[in-house]
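Below you will find the structure I want to go over with you.
With one protein chain withheld, the remaining protein chains of the complex are depicted in position.
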Amino acid sequence: MERSLNEKCAVVGVFDHEEASKLAYFCLHALQHRGQEAAGISSGDGKQLYTIKDRGLVTRVFNEQKLATLQGRAAIGHTRYSTAGDDSILDAQPVFARYDLGEMSIVHNGNLTNAQEVRDALIAKGAIFQTFMDTENLIHLIAKSDEEKLLDRIVDAVKKIEGAYSLVFLSRSKMFAMRDPYGFRPLSLGRVGDGYVVASETCAFDLIGAEFVRDIEPGELLVFEKEKAPQSIRVFDPTPKHCIFEYVYFARPDSDVFGKNVYLMRKNMGVALAREKPVEADLIVPVPDGGVPAAIGYSQESGIPFEMAIMRNHYIGRTFIEPTQEMRDLKVKMKLSPIISMIKGKRVVVIDDSIVRGTTSRRIIRMLKDAGAAEVHMRISSPPTTDPCYYGVDTPDKDKLIAANMSSDEICKYIEADSLAYLSNTALLQSVGATESNYCTACFTGEYIV
Amino acid sequence: MERSLNEKCAVVGVFDHEEASKLAYFCLHALQHRGQEAAGISSGDGKQLYTIKDRGLVTRVFNEQKLATLQGRAAIGHTRYSTAGDDSILDAQPVFARYDLGEMSIVHNGNLTNAQEVRDALIAKGAIFQTFMDTENLIHLIAKSDEEKLLDRIVDAVKKIEGAYSLVFLSRSKMFAMRDPYGFRPLSLGRVGDGYVVASETCAFDLIGAEFVRDIEPGELLVFEKEKAPQSIRVFDPTPKHCIFEYVYFARPDSDVFGKNVYLMRKNMGVALAREKPVEADLIVPVPDGGVPAAIGYSQESGIPFEMAIMRNHYIGRTFIEPTQEMRDLKVKMKLSPIISMIKGKRVVVIDDSIVRGTTSRRIIRMLKDAGAAEVHMRISSPPTTDPCYYGVDTPDKDKLIAANMSSDEICKYIEADSLAYLSNTALLQSVGATESNYCTACFTGEYIV
Amino acid sequence: MERSLNEKCAVVGVFDHEEASKLAYFCLHALQHRGQEAAGISSGDGKQLYTIKDRGLVTRVFNEQKLATLQGRAAIGHTRYSTAGDDSILDAQPVFARYDLGEMSIVHNGNLTNAQEVRDALIAKGAIFQTFMDTENLIHLIAKSDEEKLLDRIVDAVKKIEGAYSLVFLSRSKMFAMRDPYGFRPLSLGRVGDGYVVASETCAFDLIGAEFVRDIEPGELLVFEKEKAPQSIRVFDPTPKHCIFEYVYFARPDSDVFGKNVYLMRKNMGVALAREKPVEADLIVPVPDGGVPAAIGYSQESGIPFEMAIMRNHYIGRTFIEPTQEMRDLKVKMKLSPIISMIKGKRVVVIDDSIVRGTTSRRIIRMLKDAGAAEVHMRISSPPTTDPCYYGVDTPDKDKLIAANMSSDEICKYIEADSLAYLSNTALLQSVGATESNYCTACFTGEYIV
Partner (left out) sequence: MERSLNEKCAVVGVFDHEEASKLAYFCLHALQHRGQEAAGISSGDGKQLYTIKDRGLVTRVFNEQKLATLQGRAAIGHTRYSTAGDDSILDAQPVFARYDLGEMSIVHNGNLTNAQEVRDALIAKGAIFQTFMDTENLIHLIAKSDEEKLLDRIVDAVKKIEGAYSLVFLSRSKMFAMRDPYGFRPLSLGRVGDGYVVASETCAFDLIGAEFVRDIEPGELLVFEKEKAPQSIRVFDPTPKHCIFEYVYFARPDSDVFGKNVYLMRKNMGVALAREKPVEADLIVPVPDGGVPAAIGYSQESGIPFEMAIMRNHYIGRTFIEPTQEMRDLKVKMKLSPIISMIKGKRVVVIDDSIVRGTTSRRIIRMLKDAGAAEVHMRISSPPTTDPCYYGVDTPDKDKLIAANMSSDEICKYIEADSLAYLSNTALLQSVGATESNYCTACFTGEYIV
């Protein structure tokens, strides 16, 4: 009955700034889309570390008073992705520990592929694990390393782990930021005031008024020390395998990720999709918000008018009330509503970023047909999602991925569309200026790297 | 120190349905955009009325258990618009009262222009007022009417009030729906199962699976009685003066209001704006969500590409944390973020539905300039808002309306735009197929009807 | 389906004090035992009245910030008793109204016996009732009175009502305090700083550092006006019928009520009970907290040692968890626990203030027998409660009062006691220095006055 938590989330770090924990808070706020289950910040004032973490949104976990107790000029933070059914506060980050060199705190975005082996080996040597997070491995590896200095121990530790990781470490006096050799997850460096900031996405920099410097390189370890420029250590030779799904779905459109703007990449996918999978139709409609940029691209390329003919409701709420007999597809209708006047009698192309289980697509298409659409053509701005992600994106098991179990034709029938087409993997890579060799597309191809 | 509450909100009524209060709940959910401060439902089972109302969103006020206590086959409901600084639960609706004919409950959308005179007259005769809502007047007028039957009393009462009102009344056995002779606020009739539903907007019908029948006419009173078709009484000759602002900003895009679809009307305004106030530019960007349909219209008409280059953040939260020194325009940035890559070096046309105080427009334009926009041209899909509304839209006092106090040129300078242009009133009316004579445009012209 | 709320609660008024609403808050806190369902305060600053009221304990309804909005040098307050199943916020007090003389707010402790007749008459004349509180009658009577001045109207109004009332009225500039001619419910006058305070019980004065002046007399109306001593008006000749149950159970032991200390009166009852209903036993044990003073009296008079051999648990909480099979009488055991070592093998006299339904007594006796008591003798420091109260104490209907439906012998058998004895009505009156003529003992005798 082994459980393991995929660590999909956002990480941030702020170094040498008067209001480090407040900046970390705002960065986490900008990165809230990467994880809504839990949030936490550790800060350090040179003498000790302070940690607050709890279940819930960033705005729920923190207030002015709590931020005030997170003293010091350095802070790291984390938001955690919602994993159904497990709301243990113990599995929130940062993970704090006392060890032979003092105190340390770690935040981690990604997923270790050899977590169980590492853990088993550590446990065999007498280690105890108090949480279900991969991150705990790292702390043990650092604590048990034979090296004397923390820097060397971090190097030692990351050499023993495999998989995806964008990490930020905080000790009493230093901060470290590290990215795995594949650069699966993004991690960028910025300047704020006289200090530095690292964050999973650049949208965090924009909110706090920080200036983007550069991405941390795959395999690079950055060391932040007082009154020094960040020191760069190439722990591994970079062999980039960036996660293409950051472009497809995960990252925020206003972020620059892996050196390119996410909105633009999504729009490019839409353009490519229009070329590759054209269809005669009266209007292009996105599934909001994910499908919007691709739909705009598709519209511009095809010349078919773009319309926001599916509305997103902002007042969803948590209380579930049983529907009455007259009410069909309540779940999707509470969230999305069709503009019937725009859809009635029209041939509609619906654009979404991906199909995971197929149930939502089916409900949306039904809703459009109920609204009188003459035809509904589904276009997906990425290839069929056939394989789960082991590097930190929250995809369901293979048996629940509709594209792993049905052909496109079968899916088309299941979702009751008049036609269904996906963007090819080749076109996807081209549209983001990538190659098979430097991007991970395992969720579409099943070709896992690590 | 007289206070009076403008009653801007949504009303619903369900008659002769097994799950009346549950349907009312879902209708209110669909109408949540018309009022987030408070919500309430009264139901009746032929013997007595039941009322639950409280501060907060519909999903907060009700749960399955509470709805179960709202028994009976008839229910009316209300959501109330947020008026800063007054959160008295006493001013939530429905307003319930016992009087000489038994019990009654009322919901009201609109604003009475002779409320104070009516109240003063009633008070002079010994009436007491326990709330600050105009609606209380109506209950008094009905209770004090010399007529014997409730129907006659309602007719008697509405003849004594002036202004905007879409009303639903519930007695122990009947329901009444009434619209003022001008038809300021919308009110539509639908069928659900074997029963009837009335609601401020048709989007409520779509959610509950009701079928739209027709709008209730200006000056019409509909009487709902068990096992009878609704009886129509023309209390006043209709002299339509529909609120144009429902099209400009207030109603939901997927609703049909005054017989026309709101999204389409907004898109038409964008088309008209492109014709009337063209500008050379590289892209059209809406202020989300209000400006989206008009921006699409503007783009299609002008041929300038549409881009969703301003993103809306869905995780705003309530805790306010003071920004740091580096952080500019936090308030708008927490809500909206620019896609810098799309904006940098570009000539941008920003489309919004209206400018009220000017402060938000100014912040948005600054944000776009900070993002590197070469030029920012503001285009507004309605005329300058120069006058407050006395018929139920929540506009600030005249001294706070920027267009009442500055010329367009001055506003352009204040908001730091490269150009600013509004849609003319004539073009606005044309674009929605209206005439001066059947629409109220007082907020743009100062020509009040009542 | 007429409902009417017995108004059992506490009232306070503070006049001409810098921090009037704060003092009202603390008074309500001291009077929390008289009502836990809802709390409210109205204040006045000479120009307008401000009201905050809500469900819950005083400490939940108010905080420093809310109290700050209750401006002015005068304030009245109210706590409301929990009535099962009705938690409507509308039925909280103070009741505020605008009427022809301006604004007024009222708080009321007691119960009107002619409320329905008065209401029916008012409704017949066109009045509307928005709550289920008797208090609303008073506002109508004042608003409709033909007198010109508020003072005269209050006199006019109270002449039309019957029953129990301790009232405090607040207008924009004055405060009025009134007690019914029978003086059913207590109401005392005190000085605080340069101002005045009235409160249901003197324990409120002790908390805020006010000095007790005197009780307001039955039938007396006190008028508080700026820079004047309170003016006393004898509206009715006093015909005292104080509620004996205030001594038996309702008031706080540290209060002086009707001129005498409650703890002392309860101890006297215990002394009288020991004389009238002696029993051979090893120890005297009170049911905490109500039975403590009488048990001390009984012990001192009988010479049988007093022991606190039933403990009261302070952490009860609201979540109810189903017990397991092994767990008997969970409900009483969560609240009360026996000191088994003190009880085992002993003949125990259990002292309680009254028996209402009998179920709690039965559970307590079972618990003591389970703890090994050789004999359990129940002694009640008041006569059998045979009749409901119509003057403001929350007793159940007659059919649920065990003493209305069983003889003492039958009750003794039902509660499984070895003996049961009550204090006689005569002894009760003697022990508090009262006579039949000046105290109401209707709950024990069925002889109602009004």
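Every chain is named by a letter (A, B and C) in the order it is written, and numbering of its residues begins at 1.
Assume contacts are C-beta pairs under 8 Å (C-beta built on N, C-alpha and C of every residue); 3 or more make two chains touch, one makes a residue touch a chain.
Source: prediction; values computed, not measured.
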Visible contact partners (per top-of-document touch definition) of the missing chain: A, C
Touch with the omitted chain, as defined above, among C:38, C:128 or C:203: C:203
Contact partner of the left-out chain, one of A:20, A:39 or A:127: A:127
Positions on chain C where the hidden chain makes contact: 17-19, 22-23, 25-26, 29-30, 32-33, 36, 57-60, 62-64, 67, 192-193, 203, 206-210, 252-254, 256, 261, 263-264, 292-293, 296, 300, 305-309, 311, 314-328, 330, 333-334, 337-342
Touch residues of chain A, complete complex, unshown partner: 1, 47-48, 51, 54, 88-90, 95-100, 119, 123-124, 126-130, 139-140, 143-144
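Definition applied: only the chains that are shown with their structure count from here on.
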Chain B against chain A, contact positions shared by both copies (same if over half, else different): same
Rotation, 0 to 180 degrees and nearest 5, that superposes chain A on copy chain C via CA atoms: 180
Inter-centroid spacing, chain C versus chain B (mean Cα positions, whole Å): 47
For chain A paired with chain C, centre-to-centre distance based on mean C-alpha positions, whole Å: 60
Separation of chain A from chain B, taking each centre as the mean of its C-alpha atoms, in whole Å: 37
Two or more partner chains touched - positions in chain A: none
